[in-house]
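What follows is a structure written as structure tokens; I'll ask about it next.
All protein chains but one are shown in place.
Note that the chains are named A and B in the order they appear, and that numbering of residues resets to 1 at the start of each chain.
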Amino acid sequence: MGARSLRSWLTLQRVAAAVAIWVVGSLIGVGVFTLIYGKAYSYLGSDPVTCTNCHVMNKQYDGWTKGSHHNVATCNDCHTPHDSIVHKYWVKADDGVRHGFKFATNTYPENIQIRDTNLKIANDACLYCHSDFTSSIHQTVPEGEQLSCVHCHRDVGHK
Amino acid sequence: ERKNEARAPKQQVVALDETTVDPAVWGKNYPAQYESYMKTKEMVPGPGLFDTMSPETRTPTADDPRTQIMPQRNDEDPRITHMWAGYAFSKDYRHPRGHYYMLEDQRLTKRVQDFKQPGTCLNCHASMPTIYSKLGNGDQQAGFDKVNSMTYAEATKYAEHPVSCIDCHDPKTMKLRVTRPAFIRGIKALKASQGVTNFDPNTDATHNEMRTFVCAQCHVEYYFKGEGKTLTFPWDEGIDIDDIYSYYQKEGFTDWTHGETGAPMLKAQHPEFDIWSNGIHAENGVTCADCHMPYQSQGAQKVSDHNLTTPLKTVNASCMTCHHASDDEMIKRVEKIQGRFVHSRDQAFDALVQLIADIKAERDAHGDTADVKRAWEYQRKASFYLDYVYSENSHGFHAPDYTQRILNDVTDACRKGQLALKGVSDEQMQPSENTLADDKKVAQTRG
Partner (left out) sequence: ERKNEARAPKQQVVALDETTVDPAVWGKNYPAQYESYMKTKEMVPGPGLFDTMSPETRTPTADDPRTQIMPQRNDEDPRITHMWAGYAFSKDYRHPRGHYYMLEDQRLTKRVQDFKQPGTCLNCHASMPTIYSKLGNGDQQAGFDKVNSMTYAEATKYAEHPVSCIDCHDPKTMKLRVTRPAFIRGIKALKASQGVTNFDPNTDATHNEMRTFVCAQCHVEYYFKGEGKTLTFPWDEGIDIDDIYSYYQKEGFTDWTHGETGAPMLKAQHPEFDIWSNGIHAENGVTCADCHMPYQSQGAQKVSDHNLTTPLKTVNASCMTCHHASDDEMIKRVEKIQGRFVHSRDQAFDALVQLIADIKAERDAHGDTADVKRAWEYQRKASFYLDYVYSENSHGFHAPDYTQRILNDVTDACRKGQLALKGVSDEQMQPSENTLADDKKVAQTRG
């Protein structure tokens, strides 16, 4: 967050909320609070409806139901790693606690933007399903780099 | 639970009707909107490099109780005093402070204090529906004509509030509506020029169009037509600047006679809607409200931010619904467009000031010669075109390449005017055959 956006982020309301949470958190533990109040445990499931336990996910959920992948991929197919079960649950826990905390404290932006690490996970997911179709176009890509599917297909998951 | 709040119907605390002009009353039913509406009082600067919000403190006087005021643009940029020489604007012209101040700022500007203005001014600076009703005995159009024919001093006595809820919302249904006869006539003429006849925005516009039209009641170029001083938007031939200029030429309209050169002049004012109409966002149906009234979540509710100001204070909410970039990156993009605009604008502006100086010198030496009169035509056009993009408040952002194209017309006209004074004939400065042939193609790409 740049200095500019920080200025607009720091409204009185948010500062007050953050302080309040800090007080509550130090009493009963931010983790537990987040997990319960913020329903961060939802991250552990795989039913898309559990994601909408937080209304902030409604927009993406609505998009997904209209999107081309509605019948072929659920949230976790795109937003959690396919490489190992440990990595998968690590990401779920990381996202769950992070987002749960932000949800509970109302400190997320109006338009949520995917983080680079999670974008990479989504891109890996594209390749997990489509690598046959895209193997040809991938041969010109240097080792260690990936074609960004989302550069062109930003909408597949959500429109 | 919070999730469900989203769809909960509004509970009505007070009943609203066509006489409820006080926004505080509406605020009882819609506290979130009212709260943000009242924030236009705050005068918070935005983060952009070309931001204009820089209020100065002043000691209140008997006839001007303001403690804060925006700096004089005539001091900021003395070129203005030449561009508008002999006109009220050259005496007092400031950046806007915010909707909260629209009535106060109008009443206290030297343009009103030191000059006689018609009631027409009021149309865009106050909540009008109840005034129209009162003066027209229930007939809005009659009330509008009445306001226009009064003096400002008279008319403003009826005004109680700046633009208020009732100006944009139907008190029964909360639906968006337009309340200004000038806009209703103007948009009908514009649509007719595009082949859509008998357009009435309050019944025929899409909801999305209304999200722009409510602003387009005021954020437009206008003039006072005829003896009735009727507020009029010059859109009958279309909304490209060439259409507008052609309209004024046919109308034979003149705002004032230039103080330094004697040329018959046109003044352009805040054509935000007009320029937006020629931009890529309009083409994509992106409305004023999308950027200037972004949704803000209040708990599980989405509320339109009624704090009308630069969207650069709310880039995430205003832009990231459609764009994907960091806040800083997005602001940089706006600044880059604005930087290019400022560069070309300054180049054109310097040319205009030099043209004015040349005409003045020529007149002083030889009077209103034929060449001086030819130069007037160049000045009239150049000044209107420059003013049009200068008085538009986005620094070129609302339609970057369209704005730049207008500036090319300005630079060319100014310099041609100077050459005319040196005796170069119009024939020697005519467009070439190629240009005339290309013009036909270009015309196909417009509108």
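In this section, a residue touches a chain if its C-beta (ideal position, glycine included) is under 8 Å from a C-beta of that chain, and two chains touch if they have at least 3 such contacts.
Predicted, not measured: the structure shown is a model, and the values here were computed from it.
Participant: Could you tell me which of B:79, B:94, B:225 or B:363 touches the chain that is not displayed?
Facilitator: Going through B:79, B:94, B:225 or B:363 one by one, B:79 is the residue touching the chain not shown.
Participant: Looking at the full complex, which residue from B:42, B:56, B:139 or B:350 touches the chain that isn't shown here?
Facilitator: Here the residue in touch with the unshown chain is B:350.
Participant: Specify the residue from the set B:123, B:217, B:338 or B:383 that touches the hidden chain.
Facilitator: B:338
Participant: What chain A residues would touch the chain not displayed?
Facilitator: Output for chain A: 83, 124, 127-128, 131-143, 145, 147-148, 151-154.
Participant: What chain B residues would touch the chain not displayed?
Facilitator: The missing chain touches chain B at positions 49-50, 77-79, 280, 283-284, 325, 332-333, 335-344, 346-351, 353-354, 396, 400-405, 407-409, 411-412, 415-416, 418-419, 422, 424, 428-432, 434-435, 438-439, 441-442, 444-446.
What we mean here is this: only the chains that are shown with their structure count from here on.
Participant: Indicate the whole-number Å distance between the mean C-alpha point of chain A and the mean C-alpha point of chain B.
Facilitator: 42
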